[in-house]
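Before I ask anything, here is the structure I am working with.
Note that one protein chain of the assembly has been removed; the remaining protein chains are unaltered in position.
Note that the chains take the letters A and B in the order they are written out, and that residue 1 is the start of every chain.
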Amino acid sequence: MAAAPAIVFRDVNKWFGKLHVLRDINLAIGAGEVVVVCGPSGSGKSTLIRCVNGLERVQGGDIAVLGASVTARGVNLPALRTRVGMVFQSFNLFPHMTALQNIMLAPKKVRRLSHAEAEKAARALLARVGLVEKADNYPANLSGGQQQRVAIARALAMQPKIMLFDEPTSALDPEMINEVLDVMTTLAREGMTMMCVTHEMGFARRVAHRVVFMDEGQVIEEATPQAFFAAPKSERGKQFLSKILTH
Amino acid sequence: MKKTVAVVLVLAAGLALAGPVVAQQDTLEKIKSSGVLTIGTRTGSPPFAYINKNNEWVGFTIDLVEMLVKPSVEKAVGKSIKVEKKESTPPTRIPLLTSNSVDLIAGTMTDTPQRRESVDFSLTFFYTGAQFLVKKGSPIKSINDIGGKRIAAQQGATNAKIIREKYPQAQLREFPDQPAAFQALLQGQVDAYTNDGIQLYGLKAKAPNPNDWDVVGDFYSEEPYGMAMRKGDTKFKAAVDAGLKNGFESGKYFEIYDKWFGPKGELPYPMTPPVKAYLLKQIGK
Partner (left out) sequence: MSYTFKWSVLWTGESGRWLLQGLLTTLELSALAWLLAVALGIVAGALRTVRFAPLRWAATSYVEFFRNVPLLVWMFFWYFGVPPLLPRAVQDWLFNHGAEFWAGMLALGVYHGARISEVIRSGIQSIPRTQFEASVAMGLTTFQAYRLIILPVALRLIVPPATNESLNLLKNSSVALTISVAELTFQTRQIETYTAKAIEALTAGTVIYLVLCLSIAMIMARVERRYAIPGLIARVGPAA
């Protein structure tokens, strides 16, 4: 926790047209820290995480990732993004490529690895997510949980320092959620810096170092999971938890 | 897939075979029952047949039909009839005729032996021959000068055929219609435009600066214009020919000629003695 911050938000503001979706966000995430961002839908949590790798531009404030600004003019976003992996709600595997090819693509095209090197690394990653035997399957022939594990392996292939997860289990059938959370848990235990938008409160309780609760574009409270789940300080936090934990 | 191809081919062939073989009735009978003589003619070939400034469909050939052919056909069917005009172009005129869409092609169609295999022709009602329209001062003075030159012609015209066969050293460019070919000459895409002399005089008169252009060369083809009819319909042909013959004999034909091609006509094109002799020879004079 004492390490230099990996991600710093400073007075970040963002609008979609007239809609003020992020309001004065100030937040720092340390290297090796696992942060779960939660909140009701429309609270701005997905937008927040998408600003970290520049998928969304902000209109005010500054975001720095690994000491480099994301929001300044003329930033080399592709270079920055190689150090920040992202996993999406809808998996987003490339449908015309096998699982192995999906993982090998960026290492070959961006890191300029040889085919053999990229393949070796990709197979190792597939082993890590428990899908060695699915290397030659196309996405359409994988279950949702398997697709999301391949997507995690694909993000890891660039050897990122930070991993962003944008509701990685929301599109999954219940019986597949755990296989994905298991991979994420292992990753967290290995010391990866992680920012996760998720409703999986069990995961937050077990794995996160910190929970950030958002509503209406603002960070309402930050706390350890133990403190947050035991007794949220804010009224909105209490309401949110009562809704999400009763079912 | 192969099966589909076969079926489609058979269908196509079947249509091609079945389509045109409609029972063709006697044209005079048809005119008698409908009271209409339908002619296929041009809309943009002044002064033979064209739409004039007042938006009327007029011309030399149309006058010949109205004043000479129509009375003769009326006599043959024993009642008065109307003349209806449809547009026909070189590629469409024979199909229009064989499909019974029109009864008579009266435009600027040259009477040739090949065409006589498909249709019958009336007496010749106009005689011209192919020449060249060139820019004044062009090295092209006759057909002997066209080697290596770019020559525009109208596709479907007999003169294009002659050039292709007898003067292959010329670069022939064939256009589907006269305006495009003439435009190509005006802009220099081609060095000369060849067509029947009468057509070239018409174009020259219409050019932005008529004096910049010359019609050159002797007739290198014979272009006797005739009216075309369905093959083998002798009674109808006799009626059409009788009308024209009557025109030559009474002098009515020459009055109409003078109206269009005389000094005050739409396009002055005085009839030369050999042409007059040729026309009259048809009726034994």
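Criterion: a residue touches a chain if its C-beta (ideal position, glycine included) is under 8 Å from a C-beta of that chain, and two chains touch if they have at least 3 such contacts.
Note that the coordinates shown come from a computational prediction; the quantities given were computed from them, not determined experimentally.
Across the whole complex, the hidden chain's contacts among the shown chains comprise A, B. The chain omitted from view is touched by exactly one of A:A4, A:L19 or A:A79, namely A:A79.
Only one of B:T43, B:S138, B:Q171 or B:Q282 touches the chain withheld from this view, namely B:Q171. In the complete complex, the residue from B:I31, B:I94 or B:I198 that touches the missing chain is B:I94. Here one chain is not drawn; of B:D196, B:D214 or B:D233, the residue touching it is B:D233. Residue A:P95 is the one among A:G17, A:G74, A:P95 or A:P174 that touches the chain missing from this view.
Those residues of chain A that touch the chain absent from the view are 53, 55, 77-79, 81-82, 84-86, 88, 90, 92-96, 105-106, 109-110, 138-141, 151, 154-155, 158.
Interface residues of chain B facing the missing partner chain: 1, 5, 8-9, 12-13, 16-17, 19-24, 26, 90-91, 94-95, 98, 112, 114-115, 117-119, 150, 152, 155-157, 160-161, 171, 173-177, 180-181, 183-184, 187-190, 230-233.
Quick note on the criterion: only the chains that are shown with their structure count from here on.
For the pair chain A and chain B, the distance between C-alpha centroids works out to 80 Å.
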